[in-house]
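Dropping the structure in here first, questions after.
What you see is the complex with one protein chain gone and the rest in place.
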Amino acid sequence: MADRLVIDPITRIEGHLRVEVEVQDGKVVDAYSSGTMVRLIEEIVKGRDPRDIWAFVGRVCGVCTTVHSLASVRSVENALGIKIPPNAELVRNLMFCTQYIHDHVVHFYHLHALDWVDIVSATKADPLKTSEIAESISNYPKSSPKYFADLQKRLNGFISSGQLGIFANGYWGHPAYKLPPEINLIGVAHYLDALEWQKEIVKVHAIFGGKNPHPNYLVGGMACAINVDEANAINAERLAMVGQLLRQAKDFVNQVYVPDVLAVAPHYFDWASIGGGLSNYLSYGDLPTNGYNDPSSFKFPRGAILNRDLSKVHEVDPTDPSQIQEYVKHSWYSYTEGDDKGKFPWDGETKMNFTGPEPPYDQLNVEDKYSWVKTPRWKGNPMEVGPLSRMLVGYALGKDEFTKAVDGALKYLGVPAEALFSTLGRTAARALETQLVANWALEFYDQLILNIKNGDERMANMELWEPESWPDLAKGVGTTEAPRGALAHWSVIKERKIENYQLIVPSTWNSSPRDAAGQRSAYEEALLNTPVENPEQPVEILRTIHSFDPCMACAVH
Amino acid sequence: MAIQPALHTTQLRRVFVFSLSVRLFHWINALSIFVLAVTGYLIGNPPALLTSQEAYQGYWFGITRFIHFIFAYIFLFNFVIRIYRLFFGNRFETWRNFIPSNKGFFREIWQVVRTDFLFTRGHLVSIGHNALAGISYLFLFILMILQIITGFGIYAAMSDAVIVDLFNWVVPIFGGDAATRLWHHIFMWGFVVFTLIHIYLVFYHDYVDGRGEVSSIFGGWKFVESDTMKEQDTTDYNK
Partner (left out) sequence: MMNIEVKTKKSRSVYDDAVEKGFNRRDFMKFCTTMAAFMGLSASGVTAVAKALEEKSRPAVIWMHFQECTCCSESFIRSSHPMVADLLLDNISLNYTETLQAPSGHAAEKSLHETMENHFGEYILLVEGSVPTGDMASCCCIGGKTAEQILNEVAEGAAAIVAWGSCASNGCVQAAKPNPTQATPIHKVIKNKTIIKVPGCPPIGEVMAGVIVHMLTFERLPELDSTGRPKAFYSRRVHDTCYRRPNYDAGLFVETFDDPNAKKGYCLYKVGCRGPVTYNACGVTRWNDGTSFPIQSGHGCIGCSEANYWDNGPFYSHLAEFPGFGIESNADKIGLAAAGITAAGLTAHAVITNIRKRKIIKEGVAEGKYGLEPKENESQEKTE
């Protein structure tokens, strides 16, 4: 008989995730993933002004802030036929890139690293040796023996105070931790450095959107007017600051994030064959270079891969009702026509129907409904979305930058391409795409400067701003690639109000419960065969779950 | 249901109904409501004037607000005087004329409704304003109170004056500054609607009652059938 192991709360994620696994002979044999918090934002936006929705749905998540606002303005613009000026597209791209760089770095250091890095072991490191290792993998300036010695002293003081704060009751000393003390110390150092740096890069959002988290968007473009002869607008000073921040970010990614991932990986090669999970990958693509309406211009290409067959990339059309369906068979909702059939989001419904156990409860009834997350499917298939999917789609399409990045990393680590389909592959893909995005950000920045130099200062198209200019019925889709994967918002606008609004979010794809046919989604599938050495300290489960970077506020919304 | 015409004669007497302070109140009130509504409307919907100036070159919006606030104070103090008169005014000015306090009051409302809406000629009892008008003024006074508290409520954020600080409690009750301001704006339309009806009815009653209604708010006098008067009406005030 398998033992039921419940982990709730899963920490170092966004939101409220509960995982129940069956463990037999030290391995996971079945898994159930449940989102335990709901706000029902899809219902709250009904009846409201379509131009306001970006603000509401922006609050779906403060961790992947901006992405829902972006999907929302695109959805409304798509419905109403609004085309935004090129500068607005570029500014949105810059905000998108900023979000990636921030989110991925914070994920790696503050949400994921403690699965691999043993803080307590770092107290035993030799600062001199640490410095040598650090300097051998990167030219990051903060790598002197003195730097690591000071840091270690601070760490010692902290640990010996007996008040470990967020590190208390961690799984320190667990045999699954394999890094030498020196690399652990580098991890601790960069945990703190990243914490200090991350608050800088988001200033790009503050400049264009006024604040971060939750910067402002605008249907029709962006609100930040450009006027190079005005202190009150985007001018040379503001742009110089953006440029500086982007260059700093690129340095941080190249000197700290990517080298760290590559330095940690060789100690955990066993994880290159654990946690692969589903073999289907989906990406809507994003970062237009010729406007949102031309997906072929996207830096991140659109496409789907089935059965790990990299020789074929399937076409994806988010407006095609036969491609995307959402199920509620195992989710706490009900559909008017019964819970066995899926629904295309334009006709989607979000009616709560909680059938779970009366709290406080010990175990969910996983035979029935067991999560607030709905279950999306592409042509009936469960899909993984996220960095790995994006890298694979780009790689399978033979896009130059993707093949270079992926092949380079595989070669450096000396592992075969199969290693990509794993917990480690997912974590590495995230780092690699951050590198791409950091480069692209500077391209978009240069393009923006060039446009302004050529006299184009347009930032918003207000021609269809007034509701009188809208049709009585309009439907739109806004897609993006959020840091955690493919994101789309479907809107139906009737008589100038939101009639229906549905989101299918990356973490919805990945964290959902089983569908009506009993197929597992990404988390559940990826957890199969994960080793569990000590059920009281399930660090292995956290590794695979964290490799997806769960966001449950997103997943449920 | 027509009233039988019966020939008899009556004598009209001059009755002094509105003292100078109430008449002054009335016109200061009318003027300040007019100014407040116009400036208030502009505050809510500023027109696009002088769009290519530098900020230091103009202050029209500030002045509009300033006028609004000046008249807000006039409006308040003027009302305070009227409130004093509600307790210490003459028989036609006290609070009893506004608050339905006895059967007669309700009977009279019915009379006036018949006059106003069924176009039948009733027998007027009141010498000051009629009972229905009294009720409408009661509503107006309540509207004025609401407008004053919401107005000074939002003003509390902009001023540390003692009087203004008395209104600090208002905003939380209305659920925030935005809601208070919205209500303040909505109430403006209450004044507009009141004024339309009021002016119409004043002229209408001047016409149907034939008692010199309109002139009473200028000179203070009405002309009333002596057989509908009680003795004190003539002795107390018919000076």
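By letter and in written order, the chains are A and B; residue numbering begins at 1 in each of them.
We adopt the following convention: contacts are C-beta pairs under 8 Å (C-beta built on N, C-alpha and C of every residue); 3 or more make two chains touch, one makes a residue touch a chain.
The structure displayed is predicted, hence computed values, not measured ones.
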Among the chains presented, those that the missing one touches: A, B
Residue among A:M459, A:A516 or A:V532 touching the omitted chain: A:M459
Full-complex contact with the absent chain, from A:L114, A:I183 or A:V261: A:L114
Among B:H68, B:R85 or B:R181, the residue in touch with the chain that has been omitted: B:R181
Full-complex contact with the absent chain, from A:V29, A:I44 or A:L310: A:I44
Option from B:W27, B:Y59, B:F139 or B:F218 whose C-beta touches the chain left out: B:Y59
Options B:V80, B:I99, B:A157 or B:V214, residue touching the unrepresented chain: B:A157
Chain not shown, touching residues in subunit B: 3, 5-12, 44-46, 48-62, 64-65, 116-117, 119-121, 154, 157-158, 168-169, 172, 175-182, 185-186, 188-189, 192-193, 196-197, 200, 204, 208, 210, 225
Residues from subunit A at the interface with the omitted partner, ascending: 6-16, 18, 36-41, 43-44, 47-49, 51-52, 55-56, 59-63, 65, 106, 110-111, 114, 119, 123-124, 153-154, 156-171, 192, 195-196, 198-199, 202-203, 205-216, 218, 220-227, 230-233, 241, 352, 354, 356, 359-362, 372, 457-460, 462, 465, 467, 496-497, 536-538, 542, 553
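Quick note on the criterion: only the chains that are shown with their structure count from here on.
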Averaged-CA centre spacing for the pair subunit B and subunit A, given as whole angstrom: 62
